[in-house]
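Structure below; questions to follow.
Shown here: the complex without one of its protein chains, the others still in place.
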Amino acid sequence: MDAILLQLLNGLDKGSAYALIALGLTLIFGTLGVVNFAHGALFMIGAFCAVTLSKIFTLSHKAAEPSGTDFLGNPKFEDVLYIKEWFGDAAGAWLLDWSVPLSILFAIPIMLAIGFIMERGLIKHFYKRPHADQILVTFGLAIVLQEVIKYFYGANPIPTAAPEAFRGSFDFGVLLGFDPNAIIYPYWRLIYFAFSALIIGGVFAFLQFTTFGMVVRAGMADRETVGLLGINIDKRFTIMFGIAAAVAGLAGVMYAPINSPNYHMGMDFLVLSFVVVVVGGMGSLPGAVLAGFLLGILESFASMNEVKDILPGIDQIIIYVVAIIILLTRPRGLMGRKGVMEE
Amino acid sequence: MAILEVKNVGKRFGGLQALSDVNLSIVENTVHAIIGPNGAGKSTLLNCLVGKLIPDTGSVMFDGQSVLGRKPYEINQMGISRVFQTPEIFGDLSVQENMLIPCFAKRDGAFRMNAFTSITTQRDILDKAEEMLVEMKLADKRHMHAASMSRGDKRRLEIAMCLSQNPRLLLLDEPTAGMARADTNNTIDLLKQIKDERDITIAIIEHDMHVVFSLAERITVLAQGTPLVEDTPDKIKGHPKVREAYLGESQDAA
Amino acid sequence: MSFSNLTRRGVIKTGAVAGAGLALPTYLSAAAHSGFTNAPTGDTVTLGFNVPQSGPYADEGADELRAFELAVEHLNGQGDGGMLSTFSSKALEGNGIMGKKVQFVTGDTQTKSDAARASAQSMIQKDGAIMISGGSSSGVAVAVQGLCQEAGVIFMAGLTHSNDTTGKDKKANGFRHFFNAYMSAAALAPVLKNLYGDDRKVYSLTADYTWGWTQQESIQAATEAMGWETINDVRTPLAATDFSSYIAPVLNSGADVLVLNHYGGNMVNSLTNAVQFGLRDKQVNGKNFEIVVPLYSELMARGAGKNIAGIVGSQNWDWKLENEKGDRYKGTNAFVKSFGEKYGFPPSQAAQTCYAQTLLYADAVARAQSFNPCAVVEALEGYEFDGLGNGPTLYRAGDHQCFKDVVVVRGKENPENEFDLVEIVEVTPAEQVTYPVDHPMFAGGELGDCNPGA
């Protein structure tokens, strides 16, 4: 029982990451009709925003340290952090510790800007091109983006820790009357879950309750009609692309402490997020969220020993098996609209 | 003799009874129009005839064989061709290729793995297609990209494609919808010519009364999913029930 | 215009030639008459360094490449000579190999066996490389080793840790300096017993592919031999990035040690996840919960950051070895010095193994006075040497595996910089990690005969 609860919790957490990544992807697809293979790269860039900020915080200059020598026997120098010099030891240390949450503020303008530039500079020329061309050009862009990151940051994962206050894990089991340690879950992952819920809720509220959102939703349903009404839908679409990029970026920022970011993490998530979006139904926001959670939970259950004993290797393929079953029983995914991307 | 016999057909979509108790019989070598106000069930009925929908009740017999449960392509192979409201042609292919495809379908059936025969060796098909292109005055456009033709030409091409298969029953779904007057008249003339020159039965769903009364030999009026009355055009024109249900408003509107 | 060898090496003859038994592929070479593939003709000799340059191991590949370049420099008599001065054999004189200047070509394995073989093929067929070295995974090593065997060139494996490389997939033309999973386990077991006692319950997560399995098998055998109990072993998909669903049940399983048979990105992520779950802060069965990562790599430790603090694992070599464990490991400081002065930071174990392999190859050629692969094989088989940083080492004839001391390390609590993340706990002597050639974990393959190619 506790094992099941634990995996359910874990699945919700995994699912929230999937849902968050898929949300941006389906947003771009639903509004602009563009299949964005560079979405994973945006997620990766988000994570590297967190890395960059912590690098900025650790900028330092060398000060001679007479006491020791370095590995070559030369006089030793110590790194002195500017941040500690400027803000004092305590405040500097605090800033350093909190660099990941602070990166959110840092990442939003960057991701919005990247989104705007991408849309205006590239994507907008591809609205009327076949999906295959969109896939190819955004895939090329994804490669370029990740290679640029690799050039500056290397291929190795870069550890990016969560604030000290959020390390360790919370014992749910005790709350529910189980033995201690039966159901524990890391604080940061709980925060990720809450953060995802917040962002997903925010995006929904934005689309549901603002005029802007209404126009965009109308544009999603029927772009031409909205255009005929004399509404400048293009401008709104640019903003939507920026928002989607920001959502992907924030998902990346918050993900950085969970797994050390590396330059190809975007590709790792790309296939998965596409499966999530398609299982949810192309262009459907609730579908993407639902599918994200569904796949997250099923993946968690599939990794249980009890399940693997019966079906060896099931955790390797569960996502794909579920995708196949859903697509065969529900032609357009869980909540897809008819006629979208069926040609 | 009736070529198409529709008996007691009913179709329900959720809470909406789209068709109920439809009886219709189309006599061979006539032009039969089905008219009715919006939402009368015309398109639903048409879709039941070509296999896109399967009626909940009743039967549809074509030339003594039931069409129910058959796929659209099987029904086409039985001899029913359909012309769509907006012309459905192969936009990416040339006009000539558009003509060749139905000819192949007629000769080779629903599927044939003839992957190693060159089209250029298929003289019978090429001749047949050429003949149709000439007949339908599309010969000079033969190398044109079909999608880049005018709407009238697309319609003409679509009808030509259907006719090349020598169907016994041609179903037309509002063939002049959205057309300019001149194009509409051209289409009427074309259909008249077809009717005169061929042994063919034509069933036409139409909104435009001008088209209906220019062509039809018999008219069925559909209202709220059920046939109101069936008669010759002259009788329909004067029929009080029809006027009440349909024509009065429509003619005013027109 | 000259047509050379056209009839000699033509198609018709091949069938008859092949009757000799082993494959006798006829690779192009300017001097086929010398009797082996890519025999160097001019005043240069070309070596092929095939390392991952794209993909997750690109940084490790870059470090290997640095070491190769350094080795080539030293062979050609440039720089400070590095380990040449400490190497027990004095056959190398700093004038290239047998007087031929050493050149090299590089390629990208992408850590995919296909791409690695394509890259190695181009080195052999196009650039005339006579030896291939490098690589950062066992899949690639085994694939390229097989290719070199067929092509008739020597393969000096880079970083490959699976038992299979010198076990069931061993090849006469292939040599491995790096240690393997069995040796890791044998070296770790006594140290773990000292550190954590002889009554422990192990839960292991194992990367679900060949290397992971051999690693797990080795560790399980070694720890059970000293009294530990393995209560569960869970296979994790290679593609997994988030290990939370595998880590979550660990604490409640009754285990008090978690063994992570992962490497590379898998290792970084699973360890990060395990520490996130707070496993290291927990007490189980009245003991501190411990995590063990059998195969350590400096680069991966860097990726895991602070999470490696206190985690025990094994290494083939560490740059602090000579300073901390003394003269036995001479060569280490010489290498660190020339590497550090050239690149500004200390070398990784991958760099050291690649450097050593290049020197060992060159030395074998010099001793054999021939580039013929069979002569090189003969020179390396059963060769005992010292002064390359690992202490006295034997290249065993039976399986072409090096036997030397294994370093057991632990993540530092407060590392000074990103190159000094681990401390040396102990060095397990070679005798303790030596196994018979026919050990069941290595059974199944045959070394075969050396293949000189053309």
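Worth a mention:
When the chains are written out, they are named A, B and C in that same order, and each has its own residue count from 1.
One rule holds for everything that comes next: a contact is a pair of C-beta atoms (placed from the backbone, for glycine too) under 8 Å apart; a residue touches a chain by one contact, two chains touch by 3 or more.
Just so it is clear, contacts and distances are computed from a predicted model.
One chain of this complex is left out of the view, and of "Malonate decarboxylase acyl carrier protein", "Unannotated protein", "Malonyl-S-ACP:biotin-protein carboxyltransferase MADD" or "Inner-membrane translocator", the protein name its UniProt record gives is "Inner-membrane translocator". Looking at the complex as a whole, the chain kept out of the display touches A, B, C. Residue A:136 is the one among A:3, A:72, A:93 or A:136 that touches the chain missing from this view. When the whole complex is considered, the residue among B:5, B:56 or B:97 that touches the unshown chain is B:97. Residues touching the missing chain, restricted to chain A, are 35, 122, 125, 128-133, 135-137, 139-144, 147-148, 151, 267, 271, 274-275, 278-279, 282, 312-313, 316-317, 319-321, 323-324, 327-328, 331-333, 341-343 (touch as defined at the top). Within the complete assembly, residues 1-6, 9-12, 14-15, 18-19, 21-23, 25-30, 32, 53-54, 58, 61-62, 65, 104-108, 112-115, 117-119, 121-122, 125-126, 137-139, 142-143, 146-147, 150-151, 162, 164, 169, 208-211, 235, 237-239, 445-446, 448 of chain C touch the chain that is not shown.
Counting the whole complex, the residues of chain B in touch with the unshown chain are 50, 71-74, 76-77, 81-82, 84, 88-93, 97, 100-102, 104-106, 108-122, 125, 145, 147-148, 161, 165.
FYI, only the chains that are shown with their structure count from here on.
Within chain A, contacts with two or more other chains are made by no residue at all.
Considering their complex, residues 54-60, 62, 208, 232, 234-237, 239, 241-242, 244-246, 248-249, 251-252, 265, 268-269, 272-273, 276-278, 281-282, 284, 299-300, 302-307, 319-320, 336-337, 340-341, 346, 419-420 of chain C touch chain A. Interface of chain A with chain C (complex): residues 2-3, 6-7, 9-11, 13-14, 17, 71-72, 150, 154-161, 167-169, 179, 181-186, 188-189, 257-260, 262, 264-265, 268-269, 299-300, 303-305, 308, 313, 315-316.
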